[in-house]
Structure formats: C-alpha cells, structure tokens
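Note that this complex is displayed minus one protein chain, with the remaining chains in position.
Our next item is chain A:
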Amino acid sequence: MTLASALIRSHIRRQLAAALAVPLAALTPASGAMAGETVTIRIDNFTFGPETVTVAPGTAVTWINGDDIPHTVVSQSKLFRSKTLDTDDRYSFTFDAPGEYPYFCSLHPHMTGKVVVKAPAG
C-alpha cells in the first residue's frame, strides 16, 4: 500500500468515525462523544439530525446544511449563532461547559434541536 492510499484510507476511516459518532451519540446519551472529538449534525429536509446529541465537554459540534434552502443555527440562550448556511455550508461550535443547549433555525423556527453537554460517567 502506498503512502497516498494509506492516507486516503485513514481519511476515510476518520470520516466514517465522524459519521458514526452521530448515531452513537444519539443512541447512547449517557456515554456521548469524547472530549476533543467532532460530532456532526446534518440539516436535511428542514430537520436537524439527530435532533438531540449528547457530547462530552470540549467537543466541537459541526452542522452541515444539506438542503437547497439556507438555514441558520441559533442558540436559544444566544450563546452561539451561525451565519446563514447555504447548501453544503458548515458551522462549528465547541461546547466546554456541561448543560443543555437548545437551538433552532431563525429562518424556519419550527426546526429545533438540542446539544446536551455531559461529562462521561466514571
């Protein structure tokens, strides 16, 4: 295996890990993502997916807009606010303090989601 293909494979593994982090985080809210990891939330069909994610303090959460229509990611407590995200645009925010962070799309406020920041058990 050449170095280049090894790099690509490693890149693909990282991508897969990032993609898997979302459903895992959604399914096992008690465990959540490890500090320093990245969790991805997709915006598709006017929905944040998954709607609720649980992450460890220090996790960067990235939203990617897959819709043909722009959306925003706006914290209800005004802690964070993305610019307008057009198709394939992304926005990241790193959550340091434990707590619950509900957010919504300020253009389509029926779109809501929540990030729960919780230290891993043990």
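Quick note on the criterion: contacts are C-beta pairs under 8 Å (C-beta built on N, C-alpha and C of every residue); 3 or more make two chains touch, one makes a residue touch a chain; residues count from 1.
Note that in this section contacts and distances are computed from a predicted model.
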Protein name as given in UniProt for the chain not displayed, "3',5'-cyclic AMP phosphodiesterase CpdA", "Electron transfer flavoprotein subunit beta/FixA family protein", "Urea ABC transporter substrate-binding protein" or "3-isopropylmalate dehydratase large subunit": "3',5'-cyclic AMP phosphodiesterase CpdA"
Positions on chain A where the hidden chain makes contact: 44-47, 67-70, 76, 83-84, 86-87, 102-104, 106-112
